[in-house]
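Have a look at the structure that comes next, please.
Note that one protein chain is taken out, while the other chains of the complex remain in position.
In order of appearance the chains are A, B and C, and numbering begins at 1 in each one.
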């Protein structure tokens, strides 16, 4: 199996789906000739022509709004918003329409579109290029919200997102784009949307995370083992909404302790819903309060001081030890 | 003291603040001659002229974006978005700018604006007129998010919002606009933003709510007393962000049980953050899992079937009894 | 070269065929079959009378908030009439007459404005979008639909409706610009009814006409007398031809007037004069068209009376059917359907919870 970066793996998913299904259309700013500012759509323009790989004018609401129309017609648009910090320009199209059209037409029309967008920090980028706001989308009924954590699952999730009959917001943690390679099979592989995965087995504490934070979380799990002899179980959510609570429920019922890790701001963030789910389903199994290791409730700092904002293995370790000590 | 509806009380706050401070400018769609579609700005145009009560073209992003510029210049714009379901058209202006300008200029500029907007359901309105999405704003660092629950606190909160040096999203539950009257003093009254209030004292269970849900919550508390002899303590949050956790923390530590009530969709909703705060600060005091009584994760139904969507005293009662029985 | 005037290549035209009295500029009379003319007349009348009936039902509490269309019948029907069944209609929220023309039933309209989700059902054979309340947002959907039609090699067009107020929205701008850049077969129909709730057209934008906004996008712009159904039809036909021929989008400004309230929650006395309304009543699109049809020998006093009766009966039958249907309160659990193609587990849980809550409520 070839070893690929996440960029290459996403590109593979797009290429194969476009090859198989002429309903799949890629559109967005600089996705064509330029191949996307992160090169995720590299080569697609050359292979599929400007008929199916559409460089649009600079207007996010139009990109999403047009995708809604295309999807309602029966196509499968995969639009790119150049950075997730500019997806809010299209937020009304997502909330008012993409999320509702199936409901509003009693199933007559649907919006099988994917909105791909690079998210989160860690690459020393400019302002508005480092946000993690998956909670906005997860709190919007009618949307699905997916975040891969590595090349292989990125590819397998994007395939499912493209085939999904409903609108999917597909966050791509840009710090993972070229951070490491994984073996990605040429043959089709798809992970169902709405299913989490066990990233590491353990019995002492449950660490729940996703996206860019999976690596420091797994690093913390190794350190816990190494330094403290603690076996942490690690759950990778992969889909934020609809949230699969089956794995982490089973895990927390086993370990009695949980730590949630995300880059998004803490307050009213994704972690809060996971805490609530555990509260509702596993309260009597809990031996200690659940901890959240998160970004802070401030603007992501300019990049020279961004590291202090991002949760890291050290902070996760520290919090997990407190949960274990409680 | 005159008895006023919430519409009249809000109008009083605007009128008095405009009278005192010529930096206060009202702008939005139909706020002038028409007095606003709910008449909250009624008479202001006549009193303060079109210089200070500005009927704008139909463009929410411009209304908010222009307010940001006005605020940075030193004015105190109070803009109205006609329904909260159309505030997403301006979401990028709020997220990218209103919430950040102070931070992005190291305090050189700030955005002392208020975005007033009627929210939530219960008035048999058209589509997109019944949403409760305070969580979007509460999850956005740099914004404040306020929701009154009656005429008197609406007036006192709006006064504080107008004077606040930072951007405040001011949700007005439209089902409360004319639902009941309260005595509202002519003299100045202000409730500090970021403070919750005790709406009823009790020792058996803590009910936490705000906005339109305060009435069914208080109704449920009465029923609990009446039917079950249970003393429920009720907290009215008033501000969603920054969230004042002091009162409900003290209350839950006393009662050991909590129920959270909101109209907003359940998943990733405001209730989740409150659950998490209790988890973090009061876990060892809890005698039962916390319950959330909320709207559902679907589009608010067309109005003929809206009632089933909205939490009511019966649902609150039912859930609270379960929490008490646990 | 140094200080020169820039020539604007696409000229903006104004178009009218029938004058206020129903007199014809015969050189411009479009070639419309008699049958179509009478059908147009029927739907204009139906649109007007149904509107009046809805208003009276609303005042009795038998219909919820809705947006009347009286005065705008010619703008809606002259445009919608050029569409083929396979074309796509993308309405705003004030196009009841156009929707009826396309086959939406009056029951559906009534159910919708009474808050029944049955009112949003769209039969498979009709390519029409549901009403769009967020002003201007639907323009982009029409652009996407028309793009897809072109991609599929079809010559179906999409027609988007919106008001004068909508031209201030960012989505209007972005939609027309995309349509220009990609030469999309879409027809933008702006019903300039002079008011966006309380804001008069002159305060909506300083541009002299709305039609001239087309210049910003390199697409064809035309202003028509929107109370002249022949002019509207002619302009829309040209636009449809242009689109089907691959020559791109057209922006049609129909100059018309909202004779009634903005919605039933509105009180126009707060912001406009009776004189203005009376002025526009004299420009009534139905009266004018009627006169033309009489002159043409297609209508007579008796035929008009017969049409009125027929329309009245049609409406009464629909109202009866709708009110019968509304006796069925429907299942509140239906709200969980169509949220997603497949109900995710958390919605299954919520649905079960609500079912329990409702049944315990019933028990008391």
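The working rule: a contact is a pair of C-beta atoms (placed from the backbone, for glycine too) under 8 Å apart; a residue touches a chain by one contact, two chains touch by 3 or more.
Source: prediction; values computed, not measured.
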Check: shown chains touched by the absent chain are A, B, C
Given C:219, C:259 or C:286, the residue that touches the chain left out of view is C:219
Which of C:42, C:126, C:154 or C:203 touches the missing chain? It is C:203
It is residues of subunit C that touch the chain not shown, namely 1-6, 8-9, 11-17, 25, 27-28, 168-174, 177, 180-181, 183, 203-209, 211-213, 215-219, 223, 231
Those residues of subunit B that touch the unshown chain are 25, 51, 54, 56-57, 59, 61-62, 64-75, 77, 92-93, 96-97, 101-110, 141-142, 144, 165-166, 194, 242-245
Residue positions on subunit A contacting the omitted chain are 29-30, 32-35, 37, 55, 57-59, 61-62, 85-86, 89, 124-129, 266-267, 296-299, 301-309, 314-315, 318
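Simple rule for what comes next: only the chains that are shown with their structure count from here on.
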If chain centres are mean C-alpha positions, then the most distant from subunit C is chain A
Subunit B and subunit C have mean C-alpha positions lying a whole-number Å distance apart equal to 35
Subunit B touches at least 2 other chains through residues 85-86, 89, 127-128, 267, 296-299
Touching two or more other chains in subunit C are residues 117, 120, 134, 170, 339, 346-347
